[in-house]
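With one protein chain withheld, the remaining protein chains of the complex are depicted in position.
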Amino acid sequence: MASTTTPIISSEYVSPTRQRVMGFVFLGIALAILVLFAMQVEPDQLTTFKMKLPRSEVDIPNWVFSSSLALNILWVICALLGGYQLVRGFEKRTNLVLGLISGMFIFGFLTWATSGDSLNLAGLLRNTLLKAVPITLGAFSGILCERAGVVNIAIEGMMLTGAFVATVFGSLTNAWGGLIAGVLAGGVLAWVHAILSIKYKTDQIISGTVINIFSVGLTSFLSARFLAQPEYSYLNSPEDFEIYKIPILSEIPFIGPIMFERNIFVYAMFIFLFVLHFGLFFTRWGLRLRSVGEHPKAADTLGINVYRTRYMAVILGGMMAGFAGSYFTLGSVPRFDELLTGGKGFISLAAMIFGNWAPIGSLGAGLLFGFADSLKNNLALLKVAIPSEFLLMAPYIATMIVLAGVVGRGQMPAADGQPYEKE
Amino acid sequence: MNETKEKAPQKNAAQIFFEEMRGGSVAIPILAIISGFILGGLIVAITSDEMYIAFQEGSTVLGLKIGFNEAVEAFKALFIGAFGNPSEIWAAFRGGDDIAIQAAIKPFLETLVQSTPFIFVGLSVALGFRTGLFNIGAEGQLVIGSVTAVWAGYAITGLPALIHIPLALLIGALGGALWGFIPGWLKAKTGGHEVINTIMLNFVAANLTFWLLKYPMLAPNRTDPISPDILDSAKLFRFFADEEMRFHIGFFIALALGALVYWFLFKTKWGFELRTVGSNPDAARYAGINPARSIIIAMSLSGALAGLAGANEVLGLNHNLAPAAATGYGFDGIAIALLGKSQPLGVVLSALLFGTLRNGGNTLKRPPTSVPIDLILIMQAFILVFVAAPAIVRTIYRLREPEEVEEGVFVRGWGGS
Amino acid sequence: MNKKIFSLLTLLMVAALLLGACGDGEETEAPEAAATEAPEVVVTEAPPAETEAPEVVVTEAPMIGEGFTACEVTDTGGIDDASFNETAWNGIVNAEADFGISSAFVESQQQTDYDVNIAGFLDTCDLIIAVGFLMDAATQASANANPDQMYAIVDVDFFDFVAFEDITLDNVKELTYRTDQAAFLAGYVAASVTETGIVGTFGGMSFGSVTIFMDGFYYGVEYYNAQNSADVQVIGWDPAAQEGLFTGNFESTDDGRAMGVTLMDEGADVILPVAGPVGLGTAAAVQEAGNAWIIGVDADFTLTAPDFADVTLTSVMKNMDASIYDVISDLLNDLFVGGLYIGTLENGGVGLAGLNDVVSADVQAELVDIIAGIIAGDIQTRP
Partner (left out) sequence: MAPVLELKNITKRFPGVLANDQIDLTLEQGEIHALLGENGAGKTTLMNILFGLYNADAGEILIKGNHLVTGSSKDAISAGVGMVHQHFMLVPVFTVTENVMLGDEITKYGEILDRTAAADRVREISQRYNLEIDPDAYVKDLPVGVQQRVEIIKLLYRKADILIFDEPTAVLTPQEADELVNIMRSLVNQGKSIIFITHKLREVLAVADRITVIRQGKVVGTTTPAQADQNTLASMMVGREVDLQVKKEAVEKGEVILEVEDLIVLDDRHQAAVNSVSFEVRAGEILGVAGVQGNGQTELVEALTGLRSPLDGKIELLGKDVSQATPREITEIGSAHIPEDRQRDGLVLTYSIADNLILNTYYLDPFAKGPILQQEEIYKTAEELVEKFDIRTPSIITQAGSLSGGNQQKVIVAREFSRSTKLLIASQPTRGLDVGSVEYIHHQLIEKRGSGSAVLLVSTELDEVMELSDRIAVMYRGKIVDVVDAEQTTKEMVGLLMAGISPNGAGKQLEASKKTKKNKTNNK
């Protein structure tokens, strides 16, 4: 390709400028930890992290340490890493180190915020996990579609419809009935998206926008017309999924109660993570799906039915979004309210891009969003002097920074968003 | 090829119209709107209890009849809500009483009031489309525009209306422009996709506004997050003394901007640059146009137009700012720009349609029809599908295929480069 | 049909609440009511006299409301928010059943809708009820322009902030509520049942009509601490700084759930969510945890969200339904006077719903004294 406006940077390449910039970023973080946190705490203050969930039977003592000592160690490590980056450079591992240092900054922030107080770390992580569930599942939906070359901006709409349908059918039958219905509803919308974008070659972003508008309209319309009416209120109390404690795993200290005392949505997220990763990269199904998203014509010449593969991928993606939507009404709160997804579908989209179109990356991005979302509650409780509105903004700004290439550009499927013209 | 135009580079309006008609450029939106209404009516019918009761207790025919009536009643309400009652209008004009005429045409004027922000956001999104940008953040730009405009409305004092109003509008536009500039700059410099960035900025704008209203912009002596009222000198001129006749000059400002955007896009070299970048960024670079600069300019202008929508709402209608000042306009803007084929004239017409639906919808949701206003969203979605996938409409109504592709294609995918 | 039965049912609840012991006659019709009947707290010793007359003759009276239409314009939340808008609506529904009036509602999507929605009811409605402080200006403007039209507005006391003087319009009833008084009681009750010594609260957005609950709740807990030399902590609200825990919306039940979980993680076992339907998410979290309590807001949660009746400790009642019912009744009986109404414990405008069995009889008895104290003005319920 001759004249693209921005050069494509291969994932492994670290330019000298970037090396220096990153070095200064690392040092900046070190300085921030020193000035903002380490110098603000009294020498004798303690930070207490509670490691046990309130109802958990697995006992584990609180984690108590000196705030200032911990903070001083943190900034020194960051400064050393920054110095090394400036002088020698971590090359390929720059992003890894950036992740590490970001982690230390966050830990430093928590240590500072909690100094002289206590914070339930286990609870924070559990909330992070739960908040990540719909986002990650939504991102999986995006991955399925986009790996096959179809942009799905309609995750939000599919989630919303999935949540609505799951509520109604969950109320009429049981949780499983609701789940199946919600998943199918997502699939039906995706089928429409597939027809529009694959058969009619409508711009995929427009097609997605239409589905979003339609979903908001339809669910709100039906909700106002039926669910809000007292005589139909029985349609808005679905049976939801109970917590299922996994026998041995839930006994593991700290991690057990956080991860293995949850309902099926959390487990499903991990199962889908494995299935999707393995399926995409280690099976015939995945190889073909990805080939259709990378170079559909090549796939076509090898006898792979591009249209059918894309239909399949998009419909599966829609079902995944329907599943993600069902989480809201069957896995979280058994009740549908207008617009209850609150933009999570769009965050999913960001998480997918953030996660480099890969299931594991998306989970990471989902956890990051979940963490930011949960942390703001804890910070409000710790009376950290940051207005709640700014805490609410944090995840979105973080996404923009990541997208701006601070962490490096991802590898989008080459044919993403391009309709395939057979003739 | 049309033989008549061979030696006539300057086409007149009638020629353009017939050409467009044959190619479906005009026919398709019209048929799409008709189809949208039919499907909307269908939804009203199938969600009405009365129809099912009639099915159970009466006959199928009766049920269908009742369903049909429900839909007709709904659209009647929508029509009267949007344009007024024809017989009343007729009577009022015959009577010649000013007050009665005012009352009779009030729904129609209210439709124009409701259309005004739609024109602005429609133009905003259309300008982006023309430059190959998908501005999904008109919502956030609108919010920021209303914040800055309301600030200019109450904080700047001592100016005559003739200066204060344009100044407040300008500051509103600048606020929106800033909120468009950010994703534009990010796109041009880092390739970060504007769809994601504008979505993110919508959330940021909402939270930022709430904080501003809670603290720096909180009206004196109040506790709830609400800004002070703007000064009288910043209020957009209203044409009627009656408080309930909200028709104000904003509508004409919007129309003027429509003309301005048309002139800018199609009659100036700047517009030529933006459209070239939108149609073929590689060719634009080849032709010496700086696509990065064009992207930044286009996003800023797009933001400015959306910001004006917000300014229009606070300066013309609300006169102060509270949370939930305006919602949903971002997606409406996309729909309007698509429906209007990103042509300023088309955008104005589509915005009038949306204003009609919105205002009519307000009547629709009141008794006796009590149809949730969300119906119009569903109808809009249908209309859009048909516009975006003209092949469907062509199949249904058996139109011929167009020969030429249309100008202005979006950047596909997320990569941004 | 169903709708009528439901209306009747709701009416009975309200009647039961307002009149305390007077509810006996209708018991058979309302099986769900039985659950709430027993631990009833009598918040109003002296119900307003003028409401008593029409109330008693519910079934026999001729429908004096024929031809009268009452209409509600909601805030941006839906009519079915299980709290704010819905409670107000119930007042109209009750009046509909009692007086045979007609009713209508319309939901607002955004600020610019308020004018339109109010104006849209001008021709058809005898009384327009605007719900929410955001409709302040729109209602005032409309009322000034239409002196013959009657209005009621919830949560607003008209005030000219520039001239710094109160505004009273003859055709508008401004309905405001000292919910801090009722929330104070809830705080006291919460402090009495907590086992962890921590109770929590959060809001939807930081509006005055929201934080007033949190203020009262906080002061109620403090009062309990002072009276019983206890050390129950409130997390999620700091009345001095007027900062606390907020979801940032009134829609996301999932956020409500997360709030509940977070508060429980930090040890709270009684939670007051002041966030409309978001609170139902908290209720779901509390129900799942099993060892905590939720306090309902605006309406009695055991009625509006019966699924969570088992974890509902009590509800802070903002009896918008009753006061709107009264406004309609006054209008029908030519007793209407424009101006400010302040719902208090004294006049029954606010109150505490039925207490869960877990609340000891002692505490119930103490509440009676506290109510008296508040009414007398001896106890401070907000900063």
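By letter and in written order, the chains are A, B and C; residue numbering begins at 1 in each of them.
Criterion: a contact is a pair of C-beta atoms (placed from the backbone, for glycine too) under 8 Å apart; a residue touches a chain by one contact, two chains touch by 3 or more.
None of the values given here were measured: they were computed from a predicted structure.
Visitor: Quick one: which shown chains sit in contact with the chain that's not drawn?
Guide: Result: the unshown chain touches A, B.
Visitor: Among the options A:224, A:299, A:363 or A:394, which residue touches the chain absent from this view?
Guide: A:299
Visitor: Check each of B:216, B:288 or B:368 against the chain that is not shown and name the one that touches it.
Guide: In the full complex, the listed residue that touches the missing chain is B:288.
Visitor: Per the definition of touch given earlier, which of A:85, A:161, A:291 or A:378 contacts the omitted chain?
Guide: A:291
Visitor: Touching the hidden chain in the full complex, which residues of chain A are there? Just list them.
Guide: Contacting residues on chain A, toward the hidden partner: 1-4, 7-10, 13, 15, 282-285, 287-288, 290-291, 294-295, 297-305, 411, 414, 422-423.
Visitor: Considering the whole complex rather than only what is displayed, give the residues of chain B touching the chain that is not shown.
Guide: 1, 5-7, 9-11, 267-270, 272, 276, 279-280, 282-290, 403-409
Criterion: only the chains that are shown with their structure count from here on.
Visitor: For the chain pairs B-C and A-C, which is connected through the larger number of C-beta pairs in contact?
Guide: Counting C-beta pairs in contact for A-C and B-C gives the edge to A-C.
Visitor: What is the distance, in whole Å, between the centres of chain A and chain B, each centre taken as the mean of its C-alpha atoms?
Guide: Between these chains, centre-to-centre, one finds 32 Å.
Visitor: Per the centroid of Cα atoms for each chain, what is the distance between chain B and chain C, given in Å?
Guide: 38
Visitor: Residues of chain A that touch two or more other chains: which are they?
Guide: 224, 387, 389, 392
Visitor: Indicate the residues of chain B shared as contacts by at least two other chains.
Guide: 207, 210, 214
Visitor: Name, in rising order, each residue of chain A that touches chain B in their complex.
Guide: Within the complex, chain A contacts chain B at residues 2-8, 151, 153, 196, 200, 202-207, 209-214, 216-218, 220-222, 224-226, 343, 346, 349-350, 353, 387, 389-390, 392-393, 396-397, 399-400, 403-405, 409, 412, 416-418.
Visitor: Which residues of chain C touch chain B in the complex?
Guide: 76, 102, 104, 106-107, 109-113, 115-117, 119-122, 124, 133-134, 137, 141-142, 144-145, 159, 161-162, 164, 205-209, 211, 248
Visitor: Along chain C, where are the residues that touch chain A in the complex?
Guide: The contact residues of chain C facing chain A are 1-3, 6, 78-81, 107, 206, 235-236, 238, 241, 243-246, 248-249, 251-259, 261-267, 277, 280-281, 284, 288-291, 307.
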